[in-house]
Each structure stands twice: as C-alpha cells, then as structure tokens.
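Would you mind keeping the following structure in view while I ask a few things?
FYI, not all chains are in this one, though none of them got moved.
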Amino acid sequence: MKNYIDIPDKEVTTSLIKSAMNLKNDPFKDLAIGKNKRLIMLFFNASLRTRLSTQQAAEQLGMHVSILNISTAWSIEFEDGSIMNLEKAEHVKEAAQVISQYCDILAIRAFPSLTDKEKDLSEQLINGFKTHASVPIINMESATAHPLQALADALTIKEMSTKSTPKVVLTWAPHPKALPHSVANSFIKMMQQQPVDFSICHPEGYELDPNITKNTPISYNQEAALQGADFVYAKNWSSFNQYGQVTNQDSSWMLTEQKLDQAQFMHCLPIRRNVITEDAVLDGKKSLVIQQANNRTYAAQAVIKELLLNS
Amino acid sequence: MKNYIDIPDKEVTTSLIKSAMNLKNDPFKDLAIGKNKRLIMLFFNASLRTRLSTQQAAEQLGMHVSILNISTAWSIEFEDGSIMNLEKAEHVKEAAQVISQYCDILAIRAFPSLTDKEKDLSEQLINGFKTHASVPIINMESATAHPLQALADALTIKEMSTKSTPKVVLTWAPHPKALPHSVANSFIKMMQQQPVDFSICHPEGYELDPNITKNTPISYNQEAALQGADFVYAKNWSSFNQYGQVTNQDSSWMLTEQKLDQAQFMHCLPIRRNVITEDAVLDGKKSLVIQQANNRTYAAQAVIKELLLNS
C-alpha cells in the first residue's frame, strides 16, 4: 500500500481490519515500529475525532507527531502555471516536497467546497499533495472520501455482527446544513467489498455519485429499506445533483427507536440529536456510535503501521 | 481522588502539596507512572501558564499529551433533550464519551459567560463532561474555580512561610475589564483549609459568593486589612451581585510597596502593571508571582500523578 487516500482493494481492507483488531487488543505492541519516525498532520479544516485518534494512533506506534492548522498559516496554490501575484503564498509543488522532508507520513484533512463540483470530484488538494510528496499520504477526510472512518465502521460491524451476512442499510437523514458526501461515499465503497447484504435509502433527488453507488440497491422508501436490518448507518449529505444544496430537511427521515427495531445504530459523529436520530436511540443499547469513534484509533493505527512497514 | 474539579478535602490537599514539593525536587522521578498514558487538554479559552505548565507536568510523568482548542473545532450542546438544528454541532454526551476513549485523563478550560449567573454557577460545561466522561477530569479553570492555581498558591505559601500561622489577605484590586471569580473562589476555599490567619478585603458591593466566603472575615478597609500581613494576594474580580459588571475601578485599591510593608506579594498572572500593583512591587524582592507560576508545573504534576495512581 503506497498511500491511504481511498478505500483500497478488498484484500488490503481485510488485512487492515484484522490488524486493527490485533492493535485494539494490545495497542502498544508495536511501539518499536514508529521509533524515530514522524507523522505530520495538516488540517485545512476543523477536526476532533480524526485529530485526537490519529495522533494517538501514531504515538502508540512510537512515532512523533507534528500538527499544523494550515489555514492559519497561509493559502496554497494548486493550479499549474499560475502567476502567483494574488493571495496564494505557496504552491503545492513546494509545500508537498518540503513537508515530505520533515516526516515519514503526511496526513491531510481538506473538506470539499460543495460549490465547485468538478473541482471537488477532482480531489485537487489531496491529489496535488500526492503527486508532489515523497512520503505516503493518509486521507483524513477529503472532498469525496473518508476512508479512515469507513475502516473503523467496517471494524465495528465485524466486531458486532452475529451473522455471516448481516443486512446493512445506509440511510440519509435530515440536517440543517449542507454536508459533504465523503463519509457516505467511503462507507458505500467499503460495504460493497464486505460480506454484507448492503443497500442505500434516501429521498428522491438525493442520489449520490453513480460512479460510487454502482449497482448497490437504492430505495426511496426508508421504512421498507430498514425492514430486517442488522445495522443502520445514518448520515446526512447534501444533494449531489443540485450540487451542495439542501433541498430537503424532511424530519420524517429522522431515525427513531421504532424504525430501527432490532437494528444497531451507526453514525460517524458529530451527530445532531433529535435531528438525525432521537435521544432514545443514542442513549440506548443499540447505538454503536461511541464504539465506532473508539475504533478510529485502531483503524488509523493499522493504516499507519501498514504504511510504515510496506509503503 | 476521582477528579480534580474543585478544591478537595484538607487531607487530600495536604498530600498533594507534599507530593508537589517532592516532584519539584526531582521532576523526572516518576517518568514510569505515565508511560503509555495520555492527557488530553481541551481549551474553550486562551491559556498560557496553564497550557504550558500542565503539558510539561504530564510529560514529566512520561505521558503523551494531545491539545485541542475546541473553539476552533465546533460548538458543543449541553442541554438535555434539545433539538440540535441550529449552531451546536455535537452534544457533550457524545463529546465526553468519545474523547474519554482517546485518553486516560481529560483536562478542560472553560471560562464563565459573566452574563448568565445561574448557568455559570451550575458549572454546566465541566459538569457535563464529568457526567459523561469515563476518565478523570482536571479543571484548568472553569466558570467558578481554578483549583490548580490554588494548589500552586498553597505550595508557594508553604515554601515561603516562616511562621506556624502566617497572616494571609486576599485583596481585590482594580482592573479595566470584567474578570471571573474563579481564582478568588479557589484561593479562598484553599486558605480556609490551610494553617493560616486568612481574611478578605474589597470595596463595598464586591462581595463574592457567600457560599464560598462563609465565615471568612471580610473588610472594606484595605489599609486596616493589610496591617501585619505576611502574604497579600491581589486579584481583581467583577461584581458578583451585579453579576459580571465592572462597577468600580478605584485606583486607590492598587497595591503599593508602602501598603505591602513587610508582606510578600502574590498574584496568579497575567498581571496589569501599575493597575493591580506598581512596578516597584513586581520588580522587588517581595514579589512571589514568578515562583507561583513555576509551582503551577508541580501542582499539576501532583494532581496528574494522584489521578494516574488512585482514581
């Protein structure tokens, strides 16, 4: 594995999930692997879980960590050939080459604009760093993908599943703000690989990128879709077709205890209580959200370990 | 000791002061205690001394430290049952449970609003984290308390006192801005436990919370109150009755060399020169403010050590 920018092949994810489970069992067993190695974490956007869990993961492998909120430094140019006489102070060509020299792995968070669809889909920022960096890149959530989250989610389902082929449903849920597609995208790609019966439901008009959903079954009927589900993953995303718009806040799509029935509830956090789901779900025994967040550490640790050993 | 949120019982503070003195003598003697342990420091407000000294304290015990300026991440909901469709992105229920999983101790700084008295007195934020966290909480200054500062202050008095019962006076001093009551509150609670002759003086109308001052003598006459003092602790606070108002900036309450006479001068810093006290005091031999700041490290180290061993 050269980088961890998107969901890798099934063989790799299977190995990462297994590695994450082993690390969760004994988080400090590989302290020697990262000795005298350094992870740099660049944040173009705010982070709580990703920042804390990834730092912890790296240090549990014996690494040093440097964290830079790049937005408080200066803005970076990504276009080739531009005459940089405006606000952009540094080109990604220099930034990526320079920062690579100060570390062994470079992790980057950079949300989408949600206004320029073509640019967001091109993953200009993270691909710019990938092209010019001389060290492996970890995606800590980019314009279209959040593969560390999806790895933690797959690990959680593996831990909690009592069936050989559990039914997993990704359902859209309402939210007052326009949110990215990254978590949904990466969860879909991950579930398409996993031994699960996977489907998606969302209001009409909330179709995700067809290059990602592919032939995964899609329903506009939440009630029907959730029937018999073992795991319900709730997530809001803004419209993909009317790119970045909030065209629907229909509260009837909120997940309730009643709707969930026997299913376990999943969400990547942060979660809007009584908007995405009700208090009773989050405070009840069927919620896996805290466990998912905990698994972020071991997902990141498995990825970092793999990149240290085999990139 | 389960948490360090307010001044603990006398027996505990006595033991913490003794431990802090031992650690000051040999700061690296307990490097093994924090091995593979992590402190997370959450800042809802700015910090200089607390941030630097607490990080140093934890690392001198062998811990890893993660620091998050939470204000630059997102705002947190503390009300039960709220429908989170406005600005608050995450509920303390999730935040506290999640962050607990990434660390062994969680330290929090969150100043009061100074506008909503009831809310400030309820310590909603730090109590919200305490209720939902699964690890010990350290108060790095909350709405009504700053117990790490008070521990450093008690340590300083113990180091510098030549009497069995020194006279200690907490005096209000002028300041252009509305300041919290936390430092004064915690110093009062601490002094009420210590072997000192303790009194408070402030202008009429600047009474602190009577649940804290209890039967400690209070004077409106600074000159009389300071007579024969061994330690004078200067501190501004805004009005408690006219909550958060600055109703008095009377510069005659500034501490001068003449007023201090034989007393040693204490303040928690940062200090406004020639407003709280004059240059001659801070630049003279009677000032203990630099020593107090130094003792912040060992106070924090004693608290963290105790929580690592006995929480």
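Order of writing sets the chain letters: A and B. Residues in each chain are counted from 1.
FYI, contacts are C-beta pairs under 8 Å (C-beta built on N, C-alpha and C of every residue); 3 or more make two chains touch, one makes a residue touch a chain.
Everything numeric in this text was worked out from a predicted model, so none of it was measured.
K.L.:
In total, how many copies belong to the whole complex of which 2 are placed?
P.N.:
This complex, considered in full, is made up of 3 identical copies.
FYI, only the chains that are shown with their structure count from here on.
K.L.:
How many angstrom lie between the centres of chain A and chain B, each centre taken as the mean Cα position?
P.N.:
Centres of chain A and chain B (C-alpha means) sit 39 Å apart.
K.L.:
For chain A, which residues count as touching chain B in their complex?
P.N.:
Residue positions touching the partner: 27-28, 46-49, 51-53, 55-56, 59-60, 69, 176, 269-275, 279, 282-283, 289-290, 293-294, 297.
K.L.:
Along chain B, where are the residues that touch chain A in the complex?
P.N.:
Interface residues on the chain B side: 36, 38, 40, 64, 66, 68, 70, 72-74, 77, 80-86, 89-91, 93-95, 97-99, 101-103.
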